[in-house]
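The complex is shown incomplete by one protein chain, all other protein chains being positioned as in the whole.
What follows is chain A.
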């Protein structure tokens, strides 16, 4: 393949010759064992959605039990714990992480930076298949003797591997840990690809500071994941050894049912440190791609350049770095030296600064914008509101004295669902409505989209606002049934029932969304190449949906950032990134 010589319009010549892509020869290598990042991204997204639906159904079952205790007597306490555990683990790791990084990362990175594919397509393919294997192992635990683990998604030892916990002395915890290890191995293969592709395979003219914020978010999150997942991997190895070989890494001397166990001298706190060294960055591994994507959605649909682009980039990087030194704020109730608590509370609250910069910049982007209330924009706005709500309760919980009484109540459940459950999922929805036309060539149905949005948005608030309140009343989390307690008023029970009904309704609204996805593939309005008049590179492909190799004969050359909207004097209200300066002035 040829290599363009010399610089054009001040854009340096290509440093690396165009890559020779793998050419699939059969339907199987094209669509199943595909090495095309776009197909892999879709495979990741579909698998994550499928397992996410399992987690959704689990949340329904939990809500049925909480809202109407005693009515659904097929839900035993053991099963309730299993539902909690699997719901949390699936949503955080197998849905959000996989969908943002594996799904959107694979689909968008090469297109947005002007590459033909990920740098190592074969390894990228392996990444998906190992992820699928991890999901299958996870699903297998539902059918294993004793069922899945019921240790809570944090899997705290010693309880997670004791016989009193569902799956603790059965298959549940073993399959859970194996599945996590597989996920990490698979993710590492993909993650290395995303990072190297962003660093080393950008188009001519695509500097780091011209990349769309979506790429910045996914890139930073992937770097963080590559540094945070090792801690989870190591703790999974050690817990597996504790469970299978009877070592005592995490197990102190214990007496269970009058029996002295064969463990001694281990440190349960060690697990908590390792877990949260992974667990807190994980929050931002999910949030940073959401930040990036929402920035792009707001800019495109408000027809304004993103406000303070450089600040946005630095805020992403600073949040990513800070998130590695805040982990022990999840462990205030575990007990620690007060100076440690002070340190971790301080670092936690400092994160509010770059986060606030981002929120202000989103608002200033909207300020006097030509706001189009399209479905992606609605979800983007819903994200900002929800994220601010969830973030503010985070400020409460970051303080040791406030956290200690609230830590084991529904307040915390409401907080993290707002900030890392509902908010990122709104971004996922917005992103799907936004990029579906690029992926399929057709628009998603607008009416169904709006129904989906309003039910999900209002419903989410009707679920989680009351939950803060019952948390403040002192209703504990992780309880199968509260029963008759003096400090829980009858109104809390009514609210619990209300929340459960809303959860069922919001869940049902997702069926509308899934139907829309399937229906619009054939019946949706034809989208054309660039239905939103967006400036970033993925909308400038010669064909929609983009074929293998993305760009046809010649790779794109980038002349500007991704946010040239409503530029005074320009012919259109947007200037594509690959439009030469001379042409833009016409």
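Note that in this section contacts are C-beta pairs under 8 Å (C-beta built on N, C-alpha and C of every residue); 3 or more make two chains touch, one makes a residue touch a chain; residues count from 1.
Everything below uses one rule, namely that contacts and distances are computed from a predicted model.
Engineer: I want to check something: the complex is missing a chain, and I'd like its UniProt protein name from "Branched-chain amino acid ABC transporter permease", "Aldehyde dehydrogenase", "Stage III sporulation protein AB" or "Cytochrome bo(3) ubiquinol oxidase subunit 3".
Structural biologist: The UniProt record for the chain left out of view names it "Cytochrome bo(3) ubiquinol oxidase subunit 3".
Engineer: Among the options A:70, A:145 or A:265, which residue touches the chain absent from this view?
Structural biologist: Considering all chains, including the one not shown, the answer is A:265.
Engineer: For the chain that's not shown, point to the residue among A:234, A:385 or A:404 touching it.
Structural biologist: The missing chain is touched by A:234.
Engineer: Among A:92, A:108, A:192 or A:397, which residue is in contact with the omitted chain in the full complex?
Structural biologist: A:192
Engineer: Residues of chain A in contact with the chain that isn't shown?
Structural biologist: Against the left-out chain, chain A lists 3, 11-12, 14-17, 20, 22, 119-123, 188, 192-193, 195-196, 199-210, 226-227, 229-231, 233-235, 237-238, 241, 245-249, 252, 262, 264-267, 270, 274, 277, 558.
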